[in-house]
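Shown next, in structure tokens, is the structure this report addresses.
Missing here is one protein chain; the remaining ones are kept as they sit in the complex.
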Amino acid sequence: MSARMSTQGDIAVIGAGLVGSALALGLARTGARVTLVDAAADDFHASAANFGLVWVQGKGLGAPDYAALSFRAAQTWDGFAADLVQATGISPAYRRTGGVRIALDEAELERTRANLARLHNQPGGAQDTEILDRDALRALLPGIGPEAVGAAYCPHDGHADPLMTLRALRAMLETRATIVPMQVTRVRPARAGFVIEGDTGRIQAERVVLAAGLGNVALGPDLGLHAPVRPQRGQILITERLPPFLDLATHTVRQTADGTVMMGDSKEDAGFDRGTTQAVARDIAARAVRSFPALARARLVRSWSGLRVMSPDGLPIYQASATHPGAYLVTCHSGVTLASLHAGEVAHAIADDALDARYPEFAPTRFEVAA
Amino acid sequence: MSKVIDLCVIGAGPAGLAAAARAAQGGLNVLLLDEQPAAGGQVWRNAGAALAGGSMPAAQAEKAYHGAAAALRRLAASGVDHRAGATLIDIAAPETAPGPGPEAVVEITWRAPSRAEAPRIRQTAAGAVICATGAQERPLIFPGAELPGVMGVGAIQSAYKQSGLVPGGEGVVLAGHGPLLLLTLAQIRAAGGRVAAVLDLGAPGAMAAVARTLPRALIGDPALMARGAGLMLRRALSGVPVYRRVTGLRAHGADSIEAVSFSSAGRATRLPARLLGVHDGVIPNAQVSRLLNLRHVWDAGQGAFLPVRDTDGAVAPGIWLVGDGAGIGGAEIAAMEGEQAARAALARAGRGPDVQGPAARHLTRRRAARRLVEALYPPVPMGAYATDDALICRCETVRVADVRAVLGTGIDGPNRVKAMTRCGMGPCQGRLCANPLTRLISAETGRSPDAVGALRIRPPLKPVLLMDYLAPETMPEVSA
Partner (left out) sequence: MSLFRRSGPPAGAITITVDGRAVPACAGDTVATAMLAAGYDAIGAHVKSGRPSAPWCLIGVCFGCQCSIDGAPDAQACLVPARDGMVVETPQPLTDKEGKA
């Protein structure tokens, strides 16, 4: 559909990555007429660069609500994935395999252990993450290398294929929403609702959700929405297809349903530069080979960078505009893990105009607290 | 990283050989990296051995390798450090290296041919880089194309030049169009081989024009025509059944090709086939120019994206792209471009005046002549044989239908299609599907190739064993 003709809908979602697409699906299921504005030319940015973990363990230290949110997300992913497969025949390849954070020396293991102990002392979230010693880890992962001294194991962790998840969401939205490709330049309040202006035209909607990742920074202020997010670069390496050897998810290495092995978990502040650097790539590869020595004989096929959408405390930002009712902002760096909730309870909260009431702890007002 | 060598030349075909030798003669120390076992590129593949009395008869070698002997002698005398079998893995352009300008270095990551040569991955800091990575055949998309026994006509040429191999026995079929196809036909027949049929997939009348245009198209050398190539080609087709107005091309077989079926002028035909040589022209090998994230413009004549270059081939401070890898022109144009870039590199290093060589005017004329040739051999239209069940990405077994299925609102560019289908994610890293994918999307959506764009290319340029990747070492001073 061309954006030149003004589209009138109940609600427009700006951003067609995993966050925007999941929200759009959830909103469409509530009966809303949804317009999904796809604002990135020939790219899915963060969603296509994602590592694909559905991850619970270690999340939400000092933020019990985030721990609980992640846990609920993992618990609802099975149903979310089943819905996508049933409706589209496209599998997001979600597997709730359990996940391990591998420690390659005692200091790492001690840090993981301390973090876990602190998490256990706060309410909310999964409480059954356990520390595995060397032998227990070896029993769980026969391919693990001799340097691994232990790990944290959480049975609720898993992994999915972010691209197939996005593809399935997209296929569902083709018939449930109006998708408009448009580079959005501005969203402004209008007499009745909002006007979304872009390179190919304008769209009117009664309500609007900003789900444009790093793009939310520029779009938010006109609507009284505040997203102090910054890019954090993560590099990912991927190998050729290998015979299955690693079912479990780990936080640095995972074998996809296709057999390829992804390696990642780097964190760099590099602005908006999506380039790759060999120094970081080698660190990632070195850790992967130390974890799983058989990978030494695997072929590295490709590497890429993605920009995580990081808030100051790493938690999602869910906000309803106080000054412009009907305008919302949703952003997070865990678009895969939280996809099941974005298509479910979070979309419902927006539909009910209860986003700030139901998620007060994820409002950006938390960043305004005096130091 | 501090500069180790003055100039790195990548690719030892006509362009790279000319560039390396010229730069070395001008006083630069030059590292010449080439993936092939011996210098010469594709047009002069194995020239050194063949001219010395190797795999093919001496008279044929002289014809096939016109110009090669001089280029190889010049290389040998130049003091260039030539590394055969060296694979380019990554280039970090000056914009990501410290400060652009004459002092900037380009970081080249490459792989030595053997695991015995530890460390296998080397990093070389070069003051300048001339990329001459040559051409590849344009894959023709049709069902069954991935079966063993279906190969590019260029591969048949390659086997001939490397080892004197000629298709033998029954069931040899050639399908396609253009000079290389007819040259291959002539070579097979000259060597006593049989070709069961030729399927002419080209523009009407183009096959007959080959004899006029072949010499220039291939190596730009009028002298070759004088030596009888034209006559050889005119005779090549005599006695071989030629099928025209071909539709519905399909290769059949279980583990290798057993038959080819098609309709010619509306009549369904099925021929037994053990070897199907296919040719739809050649295109630049775009991996380097895409890795460098250069601006490209679609060239309708070549049916390919070409990197946008300065007149001397420069694409960035200290980086030049020359030869067929930057736009198909043939060996003579390639060599001239190599010379020109080397002169520019010398000037930049303060080793000579920044003047265009005497070849500049000649180069302009040659390029104009090349355009006339291109007009005769436009690429086979994308829709001609690309049925739903044809593979567009053989590595990942992605069918044309898979691409068509995801194309829709907002999914209309190669990188989104790649994300949705895995097209281009296999070991060849898009070398075989990038050009067809742009053309397929263009045909399906009605948008221009420029609007559609191309697959992004990420390092490493070739798959690398992790154990090699983990042990790189900065190359020590080269012996120059």
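The chains carry the letters A and B, assigned in the order they are written, with residues numbered from 1 in each.
Quick note on the criterion: contacts are C-beta pairs under 8 Å (C-beta built on N, C-alpha and C of every residue); 3 or more make two chains touch, one makes a residue touch a chain.
Here the structure is a predicted model, which is why all the values come from computation and not from measurement.
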item	value
Contact partner of the left-out chain, one of B:Asn29, B:Asn285 or B:Gln340	B:Asn285
Absent-chain contact - pick from B:Gly79, B:Pro119, B:Gly164 or B:Gly301	B:Gly164
Residues belonging to chain A that touch the chain removed from view	240-241, 258, 297, 299
Interface with the unshown chain - residue positions in chain B	35-37, 42, 46, 49, 53-57, 85, 87, 113-115, 136-137, 139, 146-152, 154-155, 158-160, 162-169, 191-193, 255-256, 274-275, 285, 394-397, 426-428, 431-432, 463-465
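Assume only the chains that are shown with their structure count from here on.
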item	value
Rounded Å distance, chain A centre to chain B centre (Cα mean)	40
Residues of chain A defined as touching chain B within the complex	1, 16, 38, 41-44, 48, 163, 166-167, 170, 174, 179-181, 239-240, 258, 275-278, 281-282, 285-286, 288-289, 295-304
Chain B to chain A touching residues, read off their complex	90, 92, 96, 109, 123, 406, 408-416, 419-420, 422, 425-427, 429, 453, 458-460, 463-467, 469-470, 472
